[in-house]
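Here the complex is missing one protein chain, while the rest keep their positions.
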Amino acid sequence: MDLQSCVTIEKEWDIVKARQLGREVAQEAGFGTVDQARIATAISELARNIYLYTNSGKLCFEIIDNVEQKGISMLSIDDGPGIEDISQVMEDGYSTSGGLGAGLPGVKRLVDQFDIQSEKGKGTEIRAVKWAR
Amino acid sequence: MDLQSCVTIEKEWDIVKARQLGREVAQEAGFGTVDQARIATAISELARNIYLYTNSGKLCFEIIDNVEQKGISMLSIDDGPGIEDISQVMEDGYSTSGGLGAGLPGVKRLVDQFDIQSEKGKGTEIRAVKWAR
Amino acid sequence: MGTLKPDAANYQSLLRHYIAKQDEHSLYGAEQISKHFIKNNVPPEEIVNLHNQALSALYPDLPEHIQHSMKFLLETMISYGIAHQEYHTLREQQSEIKSEIAVAANMQDTLLATTKPVIDGLDIGAVSVPAHQMSGDYHHFVTGEDGSLGIAVADVIGKGIPAALCMSMIKYSMDSLPEGTMRPQSILKKLNRVVERNVDASMFITMFYAQYFPKSGKILYSSAGHEPGFYYNAKENTFEEIKAKGLVLGVNPDTEYRQYERILHQGDMVILLTDGVTECRQGERFIENKEVLDVIATFSHLEAQEMVNKVYKHFERLQDFQLRDDFTLIVLKK
Partner (left out) sequence: MGTLKPDAANYQSLLRHYIAKQDEHSLYGAEQISKHFIKNNVPPEEIVNLHNQALSALYPDLPEHIQHSMKFLLETMISYGIAHQEYHTLREQQSEIKSEIAVAANMQDTLLATTKPVIDGLDIGAVSVPAHQMSGDYHHFVTGEDGSLGIAVADVIGKGIPAALCMSMIKYSMDSLPEGTMRPQSILKKLNRVVERNVDASMFITMFYAQYFPKSGKILYSSAGHEPGFYYNAKENTFEEIKAKGLVLGVNPDTEYRQYERILHQGDMVILLTDGVTECRQGERFIENKEVLDVIATFSHLEAQEMVNKVYKHFERLQDFQLRDDFTLIVLKK
């Protein structure tokens, strides 16, 4: 396990900081240009959710280096209102940001593993993993 | 009205010829690069239908020059088996070529006007018009 | 995406060719490649990436600013890539749901199947066509133990799946009634309670129930807010509306229904229908009742079944082959 790096998300500018850090970690983990861009887009989406819907939260990145494969883990933790109906949020077309083709289903499409835990009133924790090919 | 130019479609190479002629006419009518590419793609689709499903047919192009607007008319005429259920063929996802995002609904999306007439056993006539912006 | 490697070589050679000749053939090749990619679920950012790689291979001294610009373009494509993947998912879901509805429509056909009884001295014709795949119209024939013929015609407010679901309720409730021994007013009263109990207030059902006694030629009927049918008086060669008052099903559990009666004479006709017939629209215009009767009269010399078929075909064409509402028409000719 490598060291873990985090960015606290408070203002919109922090989204850019998180993207930058995530991209650096991704580069270090050996991802190519396209996947770096995908990772940055996933990070945008996660960070934007924290920025828009919670008081505070952070994004943490980590290189995963197994014997078989190398990848990046993105962890999003917030103490926001939580998601009541996770299935609904994960449905295509149901995007809290009201935009098209984005939201958490978009993040899920960009990565290889996606796990979300949320408790009402306590916050949400999302872990997304992408493997370098 | 300008003169009308036609390409008879018999072999796959004729698809390229039709694209070329159509693109020239489109350029003359004042279409930009993107619309020229769209017109070429529409022509591919129409020509391919003739090539795949009929014995013979042709594509004819014409510049339309009204007082208000200028555009291109693409006319596809064949003496093939005809289309029995036009509503079905015009449905998204029902593509005779089995591919994605193509077929006649794709042509319709690429142009501004689209009209189709077909009689079983007698053939099909499709007229597509695109206006230069 | 394991197919990308040979495609990369293909892309590069087509691109080189195009840059050298600027020919249509290479552009046709570009189109074919992209269709092939779409078929294989390759998102658009992969094309841009392929392009960048091909450029770098063809021009090892590609200026840095061009390289940077292409990285920027790539970044804009990622969201399109997500949308493109969603597009594939949507296509799959769409075809799933279409076949799901087809299965349900099939079930409904089985469910609502009713046999036109053969009755001496009465010629019966019936046609019922849904506007969408599933119907919110219902009609049913009941042969009573007392030799009477019951005819139910109903219309659920709305169309499509919700209406169909509601319709199945009428079917099962009718099934649980004692075989043809109840009178129209009691049947409506009973169904009204079922509907009131099971369906929320925004949904309601109109229904016409008639019971015909072949021996006496008497017909009893009651209506729950249903579109009035017509009575044809053969002797006077006139049509007249069958007026019957009654609240729609499902509003008030205590509704009582009035029952009317009439005697049919030789050559008389009873025409029952849903508003899909009388509210046919031609373009933006609703047709008039008189027009409906004119059309019916035109075909009234035919056998009852042929007659309703012809009337249906007339209105189907009038509406450009796209019914706006479920269409049900029943004719009884004595």
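So that you can tell them apart, the chains are marked A, B and C in the order they are listed, and the count of residues begins at 1 in each.
FYI, a residue touches a chain if its C-beta (ideal position, glycine included) is under 8 Å from a C-beta of that chain, and two chains touch if they have at least 3 such contacts.
Computed from a prediction, not measured in an experiment: that's the story for all the values here.
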item: Interface partners of the hidden chain - shown chains only, full complex considered; value: A, B, C
item: Selected residue (touches chain absent from view) among C:144, C:160 or C:214; value: C:160
item: Given C:30, C:149, C:264 or C:332, the one touching the chain that is not displayed; value: C:30
item: Residues belonging to subunit C that touch the chain removed from view; value: 14-15, 18-19, 22, 26-27, 30-31, 33-35, 37-38, 44, 47-48, 51, 55, 59, 65-66, 68-69, 71-73, 75-80, 83-84, 86-87, 90-91, 93-94, 97, 100-101, 103-104, 107-108, 110-111, 158, 160-162, 164-166, 168-169, 172-173, 175-176, 194, 198-200, 203
item: Residues of subunit B in contact with the chain not shown; value: 33-34, 37-38, 40-41, 92, 100-102, 105-106, 109-110
item: Footprint left on subunit A by the chain that the document does not show; value: 15-17, 19-20, 23, 37, 40-41, 44, 86-87, 90, 93, 99-102, 114, 116-117
